[in-house]
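A single protein chain has been omitted from the complex, and every remaining protein chain is retained in its original position.
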Amino acid sequence: MSKYREVQNRLNQILERADVGDRVSRSIDLFLTALVIINIISITLESVPRFYAAYKLLFIWIEIISVGIFTVEYLCRVWVAPSKVPGQYSFAVTCKARAKYMLSFSGLVDLLSILPFYLRAFFPYLDLRILRALRLLRILKLSHYNSAMEDLFEAINEEKRSFYAASYLFAILFILSSTLMYFAEYRTHPTGFQSIPDSMYWALITLTTVGYGDITPITAAGKLIAVGSAILGVIVVALVTGIVASSFNSQMERRNIIFEDQVRKALLDGILDHTEKADLERLRKEFGMTKRRADALIKQVQSMRAKK
Amino acid sequence: MSKYREVQNRLNQILERADVGDRVSRSIDLFLTALVIINIISITLESVPRFYAAYKLLFIWIEIISVGIFTVEYLCRVWVAPSKVPGQYSFAVTCKARAKYMLSFSGLVDLLSILPFYLRAFFPYLDLRILRALRLLRILKLSHYNSAMEDLFEAINEEKRSFYAASYLFAILFILSSTLMYFAEYRTHPTGFQSIPDSMYWALITLTTVGYGDITPITAAGKLIAVGSAILGVIVVALVTGIVASSFNSQMERRNIIFEDQVRKALLDGILDHTEKADLERLRKEFGMTKRRADALIKQVQSMRAKK
Amino acid sequence: MSKYREVQNRLNQILERADVGDRVSRSIDLFLTALVIINIISITLESVPRFYAAYKLLFIWIEIISVGIFTVEYLCRVWVAPSKVPGQYSFAVTCKARAKYMLSFSGLVDLLSILPFYLRAFFPYLDLRILRALRLLRILKLSHYNSAMEDLFEAINEEKRSFYAASYLFAILFILSSTLMYFAEYRTHPTGFQSIPDSMYWALITLTTVGYGDITPITAAGKLIAVGSAILGVIVVALVTGIVASSFNSQMERRNIIFEDQVRKALLDGILDHTEKADLERLRKEFGMTKRRADALIKQVQSMRAKK
Partner (left out) sequence: MSKYREVQNRLNQILERADVGDRVSRSIDLFLTALVIINIISITLESVPRFYAAYKLLFIWIEIISVGIFTVEYLCRVWVAPSKVPGQYSFAVTCKARAKYMLSFSGLVDLLSILPFYLRAFFPYLDLRILRALRLLRILKLSHYNSAMEDLFEAINEEKRSFYAASYLFAILFILSSTLMYFAEYRTHPTGFQSIPDSMYWALITLTTVGYGDITPITAAGKLIAVGSAILGVIVVALVTGIVASSFNSQMERRNIIFEDQVRKALLDGILDHTEKADLERLRKEFGMTKRRADALIKQVQSMRAKK
C-alpha cells in the first residue's frame, strides 16, 4: 500500500467514530464534540444584544477559529471518502466516493456548518440573523461522534408495528377531536377555532398535554370535548411510553439471551479462560451492559451447571 | 362455483385487508389509504379562506374524484357482502348479509364518507361548514386497511382489570378534587368555579397535566388543592402508563413462550426442515417479531438442546 | 343456627362484595354502583342553574329515592355488622361490632352519604351549596363494590422503597427550585413570587408539567430555573412511571411463578383432572389473568415435561 493511501486510511479511522482503544481518534472525537458545544453556546449568547455588545470580539474569534477547524475537517473528510470503498482506486471511483459523501446527510451538515460564514464574507448584505441561526445546525455534526443513538433507534425498531398502530390511533383521535371542536366552537368563539387548522393546532397542543391555553373552549360542549381529548391524549401518551418501555425490555432480554448463550458455550469445558473472558468483555461493551449485570449472568450459568 | 360468485369472492378478497403475498389486494389497500390521507389534507386546507380562494377548482376536483371512487368502493362492498357468509345464497341470505354490512360500523363510516357530497348536491342550502367537517370522518375508513390496531387493543385487554381499577381511582380523585375546589373558590373567584361542572372542567384539565391556565385558583386553599391534584394526576398518569407497559410486556412474553414452544417442537427431530422454517416465519410475522429476536430465540432453544 | 342469624348472615353476604357465582349479591352490587353513578351525574347537573330550573322535580325525586335506598342500606349494614364476628353473640359483642362498622371509613362514608339530606330537612337554613357538594362524596361508596383497586395498591406496595426514594428526590428538587426562583424573581416580578409559598405553588405546577402559566418567570435567571425545573420534573415523572411499570411487571411475574408452580404440581401425575382444572381456573381468576395467558403457561409446562 502506498504511503498516500496509508495516511488516507489512518485519517479516515481518526475521523470515523473511535474504535475501543484508539486514543488519537477518541481525542479528536472529544475535541470536535467540545468545539460544537462551545459553538452552540457562543451563537446563542451572541444573539442577545447585551452580550453581543460586551463580548463582540470574543464571539468573532470563536467563529473564525471554529469555521477554520470545521473547514479543515470538511476537506479531510472529502479527501478520505474514497478509503471507505474497498479495492483499487480509479479516478471515477474516487470522484464517486467523494460525491457520495458530499451529498450524504452528514456531508451536507458538515457543509452547512461552514457555508454561512463564507456566504456572509462574500455577500455582506445577507440577513445576519438567519445566517447566525443557521449556524446552530452545527449541533447535527455531533451524530458523527455518537454511537448510543443507534441503539435507541434499534430498540424502537423492534416494536415498529405497535408504533404504527399508536400513530394511527393518534391520527384518528386528533381528527375527531379537531372536527368536533370546530363544530362546537366556531359560531361562538371570538378569536379561535375559525378554521379546521385552527382547531387542529388546539387539538395537538391538548393531546400532547402541553396545553398552552392560548386558545381554550368557551362553550359547554367545547369544554366537554376538551376534557375528553385531554384524557384520550394521556392514554395515547401512555401507549407510546408503554411501547417504548416494552421495546427496551425486549432489546435487553434479547441481549441477555445472546450473552448467556455465549457464556454457556464458553463454559462447556468447565473453565473460563483468558480468550473467552476477553470475548465476553467485548460482547458486554457492545451491548452496553454494566459489569455487575454481566457478572450476575455468568454466575447464574455457572450455578446452573454446578447443579447438574 | 359460478363465474358470478368467483368474481364476487375475488373482489371480496381484494377489498378485505390483504393477505401476505396478495399483490393486487395490497395495492388497492395502499391506494385507498393514500386517497383518504389526500382527502384529509385537502379538506383541512379548503377550510382556510385564503387557500380556498386560490385553489377552489383543485379542491372541487379532488372531492368529485374521491367521492366517485368511494362510491364505487361502497357499492362493491355492498355487492360482495354475501361472500362473507359460507354456503348457498338465497335471496334472504343475500339481503341479510348486505343489510348487516350497511348497518355495521365500517358500513356506516363508508356511507358517511360519501353522503355529505350527495346531500349538498341535492340540498344546496345546507350548512357547508358542517358538511365539510363531516367529510373529515373519512379518516375512520383507514381501519379497513390496518391490522396493527387490533394488536394494541388485545395487549390492553390483557390488563383490563388494572385499567378498571385505575379508572375508578381517577374518578374518585376527580370528584374529590372538583368538590374541594368548588368549596375553596366559589365565594372569591371572580369568573371561574361558579358551578360543579366548572370545577370538574378545571379538575380534568389539571389531572391530565394539560393545564391550560384559563381557570386557576386564587385562594391559598385553592392553590393547595391544585398542587395536590397535579401531583395525584401525575401519579394516576404514571399508573396508566405502567399498566400499559406491563400489558405490552405480558403480550410479548406470551408470544415468546408460544414461539419457543413451536421451535422446541420443530427441533424434536434435531433439525429445522423447510416446512418448519416456513411455519416459524409465519408465526414470527403474525406476532410482528423482528427477525433478530426470532433468531435469538431459535438459537437459545438449540443451545439448550445441545447442552443435554 | 337461628332463623334470625341465618337471615343476618345471608344479608351480610349480599351486601359484601360478591363471591364468584352469587347472582343476587352481584346484582345488588351492580344496582348500588349504578345508583351512585346516577347520583353523581344528577348532583353535578343540579348545580347548574339552567338545568336546576328546568328539571327541579326530577332532581328532587332522584335525591329522595336515593337517600331512601342508601338509608335502608346503611341500617342493614349496621344490623348485619355482628355477623362478621365469629362465634356466639352477646349484647356487648353485637354493640361493639356495630360501633366498629359505624366508625370505620366505609361506615362514615355511608353515613355522610345520607346525612346532608336529613340535615337539610331539619335545618333548612344551612348552606345549600355546601350540602349539595358534600353529597358528591357518595362516590367513595363505590369502594364497597370494587376489588381491582386492592390489586393496584398491592402492586405499588412491592416497590414502596423506590417510591420513598423518588418522593424524597422530588421534595429536594421542589425545595431547591422554589428557593432559587424566589431569589431570582422576588425583586422584579410585579405580582408573583412574593413569598416562598408563592414560589412553591409555581414549582409544583411546573414540576408536575401541568404549567398553568398564571405565574411565570420574567428574569433571565428565573427562566433558566424554570426550564431546569421542567426538565427535572419530567425526569422525576419518568422515575415514578418507571417504578410503577416495574411494580406491575414484578407482580405479574410473581403470579406467573405461582401459577406455573401450581400447574407443575397438578401435572406431576401426567394429567390435568377436573379438580385440578377448577383449582387453576380459580387461581387464574384471582390473579385476573386472561385465559390466553393461562393456556400459554400451561402449554409451556406440559412441553417442558414432554421434553424430559
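Lettered A, B and C in written order, each chain numbered from 1.
To be clear about the criterion, a contact is a pair of C-beta atoms (placed from the backbone, for glycine too) under 8 Å apart; a residue touches a chain by one contact, two chains touch by 3 or more.
Computed from a predicted model, the values in this text were never measured in an experiment.
Novice: For the chain that is not shown, enumerate the shown chains it touches in the whole assembly.
Specialist: Answer for the hidden chain's contacts among shown chains: A, B, C.
Novice: Which residue among C:Q13, C:S250 or C:Q302 touches the omitted chain?
Specialist: For the chain that is not drawn, the touching residue is C:S250.
Novice: On chain A, what residues meet the omitted chain?
Specialist: 40, 43-45, 47-49, 129-130, 132-134, 136-137, 139-140, 142-143, 146, 148-149, 151-152, 155, 197, 200-201, 204-205, 208-214, 237, 240-241, 243-249, 252, 288, 290, 292-293, 296-297, 299-300, 303, 307
Novice: Which positions on chain C touch the chain that was left off?
Specialist: Considering the whole complex, chain C reaches the absent chain at 157-159, 161-162, 164-166, 168-169, 171-172, 175-176, 178-179, 182-183, 186, 195-197, 200, 206, 209-213, 216, 220, 223, 226-227, 230-231, 233-235, 237-239, 241-243, 245-246, 249-250, 254, 257-258, 260-261, 264-265.
Novice: Using the document's contact rule, name the residues of chain B that touch the chain not shown here.
Specialist: Within chain B, the residues touching the omitted chain are 209-213, 241-242, 245.
Keep this in mind: only the chains that are shown with their structure count from here on.
Novice: If contact pairs are compared by residue number, which of A-C or A-B agrees with B-C in over half of them?
Specialist: Matching pair: A-B.
Novice: Just the number, please: Cα centre separation of chain A and chain B in whole Å.
Specialist: Chain centres of chain A and chain B, defined by C-alpha means, are spaced 29 Å apart.
Novice: Please report how many Å separate the Cα centroid of chain A from that of chain C, as a whole number.
Specialist: 41
Novice: Going through chain A residue by residue, note those that touch at least 2 other chains and give them in order.
Specialist: Residues 209-213, 241-242, 245.
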